[in-house]
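Shown here: the complex without one of its protein chains, the others still in place.
Right, chain A next:
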Amino acid sequence: MAQYTQLGLQDAASPLMEELLHFHDHALMIITLISAFVLYIILTMVTAKTTDKYILDSQEVEIIWTVLPAIILVLIALPSLRILYLLDEINDPHLTIKAMGHQWYWSYEYTDYEDLGFDSYMVPTQDLTPGQFRLLEADHRMVIPVESPIRVLVSAEDVLHSWAVPSLGVKMDAVPGRLNQVAFVASRPGVFFGQCSEICGANHSFMPIVVEAVPLEHFENWSSLMLEDA
């Protein structure tokens, strides 16, 4: 989950998010070095006591500061395009879940084998138990088996919403009348939080998404329990 004064991205919980994190570090390092270098040049220029008033141009330095930025841009573009194509690859999902956005809650349907569906409302602040996270907890979590490719079909029943879980590297708009598909693999067990990411009315900030990745046997037990309760 996001933390107070957090500066970087959340820890990755899926291989795609790991790739995105590493690319972010790569790009951030490049722009930090460039900015530090430019700041140094500016400081030396500004604090210099002497000036050479006969410098008009220099072909050599022009070539350097054309070629070097072009090379740096290529070094940023190649990993970026690689990740772009990686995000769109076809995987073979083991499970398909439908996430429907409503005002102001999410509902999840697991209809591959049986008819399992439930709503997921935010836990109100006054009902939180100690240790729970304010504005992030939901009464029913979307439970998935760990290390299995999951396909989530996102749509909405009323207005635009967006289903986002940053630590899984997933964000997909929920458009009424449209099915959007997003796929991911949870590489470790855990609880991953996200929030609705498209303005949808008064309680847009109060419809969180909670994904819980558990081993397969626990997932099967959970789904049998949920089916019994329904």
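Methods note: contacts are C-beta pairs under 8 Å (C-beta built on N, C-alpha and C of every residue); 3 or more make two chains touch, one makes a residue touch a chain; residues count from 1.
Assume contacts and distances are computed from a predicted model.
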Hidden subunit of the complex - UniProt protein name among "MICOS complex subunit MIC10", "TRIA1 inhibitor", "Cytochrome c oxidase subunit NDUFA4" or "Gamma-secretase subunit APH-1": "Cytochrome c oxidase subunit NDUFA4"
Candidates A:62, A:112 or A:220 - the one touching the absent chain: A:62
Could you tell which one of A:52, A:89 or A:228 touches the chain left off the display? A:89
Selected from A:81, A:199 or A:225 as touching the chain missing from the view: A:81
Mind listing the chain A residues that contact the chain we can't see here? 57, 59-60, 62-63, 66-67, 70, 81-82, 85-86, 88-90
